[in-house]
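Take a look at the structure set out below.
Omission of a single protein chain aside, the complex is shown with its protein chains in their original locations.
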Amino acid sequence: MLQKWRDKCAVFGIWNDPEAARMTYLGLYAQQHRGQESAGIVTLDQGKHLFHKGMGLVGDIFQAEDLERLTGNKAIGHTRYSTAGGSTDLNIQPLTAGLLTGPIAVAHNGNLINAEPVRMELQKGGAIFSGTNDTENLLHLLARNPEKDIIEGLKQAALQMDGAYSFVLLTHDRLIAMRDPLGFRPLVLGKRRNPVQTDGQRSEFAYVVASETCAFDLIGADYLREIQPGEIWWVDAQGEHSEFLPTQEKRLAKCVFEHVYFARPDSRVFGLSVYESRKRMGEILAQESPAEADIVVPVPDSGVPAAIGYSRESGIPFELGIIRNHYIGRTFIQPSQSIRSFGVKIKLNPQMEVLKNKKVVVIDDSLVRGTTSQKIIQLIRQAGAKEVHFRIASPPTTGPCYYGVDTPQKDQLIAAHQSVEKIGKYIGADSLAYLTVEGMMKAVQGSKHEFCAACFDGKYPTPLYSHSENS
Amino acid sequence: MLQKWRDKCAVFGIWNDPEAARMTYLGLYAQQHRGQESAGIVTLDQGKHLFHKGMGLVGDIFQAEDLERLTGNKAIGHTRYSTAGGSTDLNIQPLTAGLLTGPIAVAHNGNLINAEPVRMELQKGGAIFSGTNDTENLLHLLARNPEKDIIEGLKQAALQMDGAYSFVLLTHDRLIAMRDPLGFRPLVLGKRRNPVQTDGQRSEFAYVVASETCAFDLIGADYLREIQPGEIWWVDAQGEHSEFLPTQEKRLAKCVFEHVYFARPDSRVFGLSVYESRKRMGEILAQESPAEADIVVPVPDSGVPAAIGYSRESGIPFELGIIRNHYIGRTFIQPSQSIRSFGVKIKLNPQMEVLKNKKVVVIDDSLVRGTTSQKIIQLIRQAGAKEVHFRIASPPTTGPCYYGVDTPQKDQLIAAHQSVEKIGKYIGADSLAYLTVEGMMKAVQGSKHEFCAACFDGKYPTPLYSHSENS
Amino acid sequence: MLQKWRDKCAVFGIWNDPEAARMTYLGLYAQQHRGQESAGIVTLDQGKHLFHKGMGLVGDIFQAEDLERLTGNKAIGHTRYSTAGGSTDLNIQPLTAGLLTGPIAVAHNGNLINAEPVRMELQKGGAIFSGTNDTENLLHLLARNPEKDIIEGLKQAALQMDGAYSFVLLTHDRLIAMRDPLGFRPLVLGKRRNPVQTDGQRSEFAYVVASETCAFDLIGADYLREIQPGEIWWVDAQGEHSEFLPTQEKRLAKCVFEHVYFARPDSRVFGLSVYESRKRMGEILAQESPAEADIVVPVPDSGVPAAIGYSRESGIPFELGIIRNHYIGRTFIQPSQSIRSFGVKIKLNPQMEVLKNKKVVVIDDSLVRGTTSQKIIQLIRQAGAKEVHFRIASPPTTGPCYYGVDTPQKDQLIAAHQSVEKIGKYIGADSLAYLTVEGMMKAVQGSKHEFCAACFDGKYPTPLYSHSENS
Partner (left out) sequence: MLQKWRDKCAVFGIWNDPEAARMTYLGLYAQQHRGQESAGIVTLDQGKHLFHKGMGLVGDIFQAEDLERLTGNKAIGHTRYSTAGGSTDLNIQPLTAGLLTGPIAVAHNGNLINAEPVRMELQKGGAIFSGTNDTENLLHLLARNPEKDIIEGLKQAALQMDGAYSFVLLTHDRLIAMRDPLGFRPLVLGKRRNPVQTDGQRSEFAYVVASETCAFDLIGADYLREIQPGEIWWVDAQGEHSEFLPTQEKRLAKCVFEHVYFARPDSRVFGLSVYESRKRMGEILAQESPAEADIVVPVPDSGVPAAIGYSRESGIPFELGIIRNHYIGRTFIQPSQSIRSFGVKIKLNPQMEVLKNKKVVVIDDSLVRGTTSQKIIQLIRQAGAKEVHFRIASPPTTGPCYYGVDTPQKDQLIAAHQSVEKIGKYIGADSLAYLTVEGMMKAVQGSKHEFCAACFDGKYPTPLYSHSENS
């Protein structure tokens, strides 16, 4: 569907690849869906950091000459969407800093919910902050004990960081990946066979870390495993290492929304194919909320896998009754006079030949304010549909996320205030049904003790502070 | 699929709309798939032409201030892909000129196959050519009889123009649409209800013309009918008019490739839904060339409708086994070291979870050189597929087009030189089959006397001159 | 001074230089003061034209890769300021066209005063005009006799062109320079020794033509002579040639304003140093209109030579009492609240330390509306000057130019409507005096029969048509 939820970051790291900057560029390109506001790459060459950052899309920020300037066979990168930070470039990640021990760079996916109180504490100790980014806290926490080994420093810092963090760090001699004990955000490890040797050393492959496996597919790397919740993994001249934070938790809080909407369907997230999860959501939805209809039509593109599942389970034929225009550019000049439902039409065009005189099941992945759904249903009816049965392949969204997803505020979430019946009337559907939380858990083959579904069920897995938004 | 064929133009025109320039902008935006190299808009205000043109995509060429400068409630526009003309802006359409009777602007979809000899004739008569565009011939042919009525002039000019032309013209007092007698390229007429009155006159609606109906859908216009082959339609202060060229033909030569690949699936072309044609091509393909398989997988996006048809007819489940990445920007920095099949991977990612251990029918709309298909099949096999049965929802492409489609030269069309069996081996498929010409004609519900299928059957509907490429 | 008059073009041509495009670029760069709106270069390589044009300054329009693309050892170029043509690129020169005999390109400095009637005549004969440029007439006049030799064609065309023209043309086999019989605009011929051989042929030098000699200085070419009024000079594979138009005139009409304001002071125009002419204008002004004062202060930069002359003749010390800020960029954001005389101050800063308690003679080259002079005098008084005696090193400007200079309309020329005394009061000077026409003629060492001074004395050397502005 139209972009309704925004994940706020993707991270990437690579160790020992002769084209480290280009591979990072590709790794960010493949993960562009996780953040379109800004991006950056930091490489390490002879103990020094080189970087290039900018506002916009990966493909626009980096020119060939920028990547050539980023020499060195180690690199990390980040792409980001953020409401915080405004028009300033200071918050573009990876953040870099000079510590006594050398340069350090960090890329962060997630959100530290106790960023504000820790920041004040640090300022009392003489710290100055250049940006408004929660991630800057980590750098200051590390700087406070400059003589300490960095892995020790990270363990100590973890004691002061609550919330979601999948970090990738690059120091003068190490690539480090670290995931919070509850495992909110994904973080995966892979290997990439080097076509040529690096540094004259015999290094047969490069290590890679990323938020999603689709980054590995593009650069031809093999998926090894997830970085575990609470794990600190690193690689240095001696090889790879792994330790665990002292703050290990029993339960987990993997973000179920990664499977519902964020992650690319061709990624494997928390060990599971996203496309298959979504198809199962559609199948279970068909079981839970069947409809008598002639055709199943997805709201493209995000509703397609669930619609395939719904169609297969119900036996009702699948049709691309709404065509999505992919030639849409980044900017678009609106007509000043009103064209009905214009904002939706510029992307989605329901087809009269398919919809006319049909009873239609429309499948969407989720529903935020209801305004877009309302327009889609209007357009489908204008195209001649007799009945429109709206089915949402996730439960009603009733609360915001504080762990790194850009959700609308609670008062804008229609399901936080309205019954399903009223929502159905508001959007003009002949019937409306959502997937249940249980159905969703079944689809991701997990339990409520492994997944965070707070935006659906209100059960936030951590205490909440004042909600500073970030990363 | 990746963009393998390029149609070379879209045209648009509007008469009497208070937002003529913006509607034209939207009309071009919706037809961007027909030409991504350059675009232009000409408006008419108080007898004078205003225009803005540029290289690139519609959304990049026009800024809000450009559209505001283009005052007037009449306009035409053009978007174009062309191999001719090189780095010069002189060929960007609409072309404009000053005749004795006033300004004239023309937008052209199609190709005049006798452009060269007519051009030389005109130069002998003292004509100077500013560009290298076949369309410029029309302007000179009109200028030779400056005192004559423009409609008469067009009829006379038509006697000297062989080939394909769907013209939209804007003079100081008329909007004109004109289609060659064989009807190669589409051209449709519609009406748009004006939300506000124009010029103080009572004009309840605006007339619109376009190459495809998807342009009407976006601006909320109603489709009326096709401009007929050989018809000159125009609107002026007195209302609309229609005449026919004296050169009427019995047979027609509507381009079947519009249904196979070019047109947007949500357009109605030659009176027929493109999506439905493609689905029928898939269905007939399933009848003609069945395969024993577990799943039907389209090469997205252009193979999707035929794959739905194939799946429905064969009963084999439809799966999005290859995910297309739509976050691809316009430019892309290649890695300098080799990544296998990189050029395909950046757009298409086959999914291991879907394909593993499966017998797969892969559906594509057409096949040019075979190199991309080869890479796709490699990736599908790497993802674990047991068998790959390739099915093409059109016949083997054996010859170039001279009527306005940008085809590779004959020596690059693999089917011009190789048997189906050899092509199948080359691309590495377990089996390969194409739709027959008869099957294709059935799918578009037409006969060989109505459609041009020269690129498939070599039967060119006109004599061929030296093949100057254009428009 | 602030740019008050705009000359409308510079031309350049080069024949047989291994770096023809770069030399043309430099030749335009050196002549940038003659036109800052657009520029273009056309080269000739193997009988074909290559070109690059754009809006803006020469240094912005051409990138290194553009010049590399412009291969060939023959080239012409043009830089232009124009009020005509509006936002369209169609009028950017050199104009190019395809004639039966091959490609032709033309660059024009001057203005054809009978452009309109000739254009209508041509249109009646079937000509179409792509732009609104008077120069296009020449191309059509040549195209009317396509079989004729181009030199003959030019002679015939000259019979239909009244007004000012210094043309440089590049055909498939010749570089041609041609100047109107009255010799309004300058055009000079030079030679440039080639550091390397071209084409394997023994060509020891390249021919160059330009509007001003400063273009020769930059590229290290030697000045040979002026192209004579009424001369057609050309060079081809056989060498150089010269003929004269049949329409030779007895009297001449060289533009005196070139010496007053337009030309660079380091150019030699009509065989005379511009710097020396301006100094003499200052000297004669001092004789004609002395002033009792402590210091002579120029309005920089254009008033400097005349101020040196005035100072030397009068014995009053020369002081840079007003400093010009040369770091001014092209655009400038105005403060929204008023700063007194801001528009002048951003460029000119009078110095209190120099001006305080002084009687000051201020020298400017000319005076248009008087508003800027008024502000300058205010600033000088604020800086503490006791008396301000304004002296203009040219006569009162009373009429517009129709021969290629961009003058304000008559109603904006203060001297067309006010006595010198009243102007003096309006600008707030203690005294005001202009140079006489006789003094000016003495300074350029010529007579009224050789120079056009129509903007000062109203004696237009040709009949006037409806005044189409151009080139």
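Things worth noting here:
Which chain is which? They are A, B and C, in the order written, and residues in each are numbered from 1.
Operating definition for what follows: a residue touches a chain if its C-beta (ideal position, glycine included) is under 8 Å from a C-beta of that chain, and two chains touch if they have at least 3 such contacts.
Just so you know, these numbers come straight off a predicted model, no measurement behind them.
Taking every chain of the complex into account, the omitted one touches A, C. The missing chain, though absent from the display, is touched by one residue of A:Arg80, A:His108 or A:His140; that residue is A:His140. Taking the complete complex into account, C:Leu26 is the one of C:Cys9, C:Leu26 or C:Leu252 that touches the chain left out. Residue C:Leu57 is the one among C:Leu57, C:Ile363 or C:Ile423 that touches the chain not shown.
When you scan A:Gln63, A:Gln123 or A:Ser242 for touch with the missing chain, the hit is A:Gln123. The omitted chain makes contact with just one of the residues C:Ala157, C:Ile308 or C:Leu432: C:Ile308. Along chain C, the points of touch with the absent chain fall at residues 18-19, 22-23, 25-26, 29-30, 32-33, 36, 57-60, 62-64, 67, 195-196, 214, 217-220, 264-266, 268, 273, 275-276, 301, 304-305, 308, 312, 317-320, 323, 325-333, 335-340, 345-346, 349, 351, 353-354. Touching the omitted chain from chain A are residues 51-52, 69, 87-90, 96-100, 120, 123-130, 132, 139-140, 143-146.
In the analysis below, only the chains that are shown with their structure count from here on.
Averaged C-alpha coordinates give centres for chain A and chain C that are 61 Å from one another.
The geometric centre of chain B is 49 Å away from that of chain C, both derived from CA atoms. We define each chain's centre as the mean of its Cα atoms; on that basis chain A and chain B are separated by 37 Å.
Counting partner chains per residue, chain C shows two or more touched chains at no residue at all.
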